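The complex appears here minus one protein chain, its other protein chains still in place.
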Amino acid sequence: MKKLINAADKVVDEALAGMAAAHGDLIKVHFEPNFITRADAPVRGKVALVSGGGSGHEPLHGGFVGRGMLDAACPGAVFTSPTPDQILAATKAVDGGAGVLHIVKNYTGDVLNFEMAADLAKDEGVKVEAVIIDDDVAVQDSLYTAGRRGVGGTVLAEKICGGAAEAGQDLAAVAELCRKVNSNVRSMGLALTPCTVPHAGKPSFTLEEDEIEFGVGIHGEPGRKRIKMESADKLAEMLMEPIIADLPFKSEDKVLLFVNGLGGTPLVELYIVFRKAAEIAKAHGLTIARSLVGPYITSLEMAGTSISLLKLDDEMLRYWDAPVVTPGLRWGA
Amino acid sequence: MKKLINAADKVVDEALAGMAAAHGDLIKVHFEPNFITRADAPVRGKVALVSGGGSGHEPLHGGFVGRGMLDAACPGAVFTSPTPDQILAATKAVDGGAGVLHIVKNYTGDVLNFEMAADLAKDEGVKVEAVIIDDDVAVQDSLYTAGRRGVGGTVLAEKICGGAAEAGQDLAAVAELCRKVNSNVRSMGLALTPCTVPHAGKPSFTLEEDEIEFGVGIHGEPGRKRIKMESADKLAEMLMEPIIADLPFKSEDKVLLFVNGLGGTPLVELYIVFRKAAEIAKAHGLTIARSLVGPYITSLEMAGTSISLLKLDDEMLRYWDAPVVTPGLRWGA
Amino acid sequence: MSELLDVPVLTAWLKRADEMVAARQTYLSDLDAAIGDGDHGANLARGFHAVTAKLGTPADPAALFKTVGMTLIGTVGGASGPLYGSMFVEMGKAAAGKSALDAAAWADVLEAGVKGVAARGKAVPGEKTMLDALTPAVAAAKGAAGLSAALSAAAEAALQGAEATVSMIARKGRASYLGERSAGHADPGATSAALLLSALAEAAR
Partner (left out) sequence: MSELLDVPVLTAWLKRADEMVAARQTYLSDLDAAIGDGDHGANLARGFHAVTAKLGTPADPAALFKTVGMTLIGTVGGASGPLYGSMFVEMGKAAAGKSALDAAAWADVLEAGVKGVAARGKAVPGEKTMLDALTPAVAAAKGAAGLSAALSAAAEAALQGAEATVSMIARKGRASYLGERSAGHADPGATSAALLLSALAEAAR
């Protein structure tokens, strides 16, 4: 395991220090407990958005803190949900009096820690709502599992809800919008290689030269099944098919197509996947109104991709297009 | 070699098709010969910027086409300079009457192909100037080599000159600015892993678990020397030292610090490197006025990083901050 | 051995737990890598290290359990942080007012803790979680006569419970995403739960 680190237990703190040094104009980094807020937090009268999760998914979430997106992010240890004290401190730091929305990826650890933090924040008089993102269609029988995981849809929810909060929507409306995004987005991913958590020092699984993990999450865990490697076009089909089958859409719907890199896959390959995914979407009568291509929700250096498809309405479209000024996503200002 | 591709000889064309599908609002992709122009090219009366080089360095250059940066990019085969006909066609397509600046990374192939294209374009009555970027301090005795390579500084030159061209500067002024950026920027990189060119099907070199290539370029080639792996802090020092030694700066100078990812290195590690590089710059009395962190000039899936340091003046600062609207770099609009 | 669990014995327990978790950190993380995300060992090592650092000299078992619970919640993260944290917090509530616990009191306290885990995790036994070690441990503690027997029986039952998770298909936590692929591997949380209860049996010996 060769990594540009100094020590496994310093990875998160030192990366946060680097973020502070690089993006002091946009964000403020707090230590002990660790959280990142936008530089001008709290914004009076604005609903605040807080998210978080394990580190190692960068730019998610810390890179999405800033005007038009998150007010705060809570980074846990690598691939480990943050603790309630981080979330509580972040929640209090960004509450501008209009309440705080917790955007939580559906993993047991994230859900439990955010739940505890929300209870504590409410005890301290902060209005908190939580929305769980669970867009991963790789998880099939959600009755017999912890439910679908939150993956690529999280990025889209954070952006769109950030736009709505910035526009002055109230807590109930932003939370409702977040649920709407979540129920209109579906995602699925695959890994060509494993990744290595610094603490573990070795890859989380091994794959032969002709094997891939299909239906992976973002924590270096094995996927739903191990299959033989296929062409990019075939793999794009295999990801798009269950997504489209699951997403209640009709012909002529406008969609946002998001081809995400898991970390180790170069952009040139992501564009090859995008090309085919767009073709498939069009063949289903969908109009690709917006697109996003790149490593936005990653699994350290894992090679692989995930595809997310979001059915847009005018409200989502408007807030997707709204200005955003964060280290990881920026336009319109 | 597991890659999300369909066939080695379709990689570039299919990725270009993906870029066209994803970014039709910003860019236009032309085939046979292959080149990318901004969607509204040619812009009447504006100096046009054309760059290009082998594919596999994305987002460079195609991802930097758009308002405020490049007018056109010419992608060659993976790691292979484009041919003169591509460059000629791109040059003619974006010439808005105010002349065209070729921004060329200093590799024999790039220089020769751009040179031939410039000669042909001049024959056809287009005003062309070329500036060679050669910022890589890993190349020491430039007398006995093809000269220093163009690496990270290219991104900064393209952004800053794009800003100046957009602001209406004339060809001589934009070319002069480009030379100024080039003479004020120094870069150096290292690789933790090799990368695999699709056509070759195997890594360009092999490294032991405790070895790295120090002083690498961006074409998967071996570096200046092979050394033992070190901590992130030590490696940041080893990169910063020759950069600072070579850059004529004085205390209190404002700099732009750019920590680039070569493709396979996650953002969390780049921030750890940024943190230390910023510390070192500050210890030399430099003020980090601007920063850039991320995979902007890559070597396919190679793990590693390069650091670039640009000494800024007010003109460079102004055009760095100017709006840019490209798939790969975007702010201010 | 003493017939009561008092603050010194409980303190010894947590020190022993810290040592044992540190020694098996890689093992626990490897179990987690197979069916989860490979951090369980690191999570608990971080947590119990913080526990021994923070423990100080609590007034009674209730205060001790509360400190342990809050420290785990504040340092572990992941699923196991809130779960083990809730367990100790609930044990603290159940131990309120007692300066030491006899066998029966300990069984009640443990039961309250395990109920806390089940409530927090919305889980039942058979879903391949720490509950598959903890639930049989409560039953064993209740059925034993005397503290020494209760602690040994609980540790042994937890170990068997953890071993029984190998054949289970996970229904809770991230291992559940693997569906049938989760079978054939011991659950890391059940394994660490058994470890904690053997640490107690050892510390009280």
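Each chain carries a letter (A, B and C) given by its place in the written order, and its residues are counted from 1.
As a working rule, a residue touches a chain if its C-beta (ideal position, glycine included) is under 8 Å from a C-beta of that chain, and two chains touch if they have at least 3 such contacts.
These figures come from a predicted structure and were not determined experimentally.
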item	value
Among the chains presented, those that the missing one touches	B
Residue touching the undisplayed chain, where the options are B:Gly217, B:Gly294 or B:Pro327	B:Gly217
Hidden partner chain, touching residue among B:Asn6, B:Ser81, B:Asn184 or B:Thr298	B:Ser81
Chain not shown: contacting residue from B:Tyr107, B:Phe249 or B:Tyr296	B:Tyr107
Absent chain, residues of subunit B that touch it	33, 54, 76-85, 107-109, 112-113, 115-116, 138-141, 144-146, 149, 197, 199-200, 204-205, 217, 219-222, 224-225
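Criterion: only the chains that are shown with their structure count from here on.
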item	value
Topological distance between subunit B and subunit C, in contact steps	2
Chain ID, smallest distance between chain and overall C-alpha centroids	A
Distance from subunit C to subunit B - Cα centre to Cα centre, in angstrom	54
For subunit A paired with subunit C, centre-to-centre distance based on mean C-alpha positions, whole Å	32
Centroid spacing, where centroids are CA-atom means, of subunit A and subunit B in whole angstrom	29
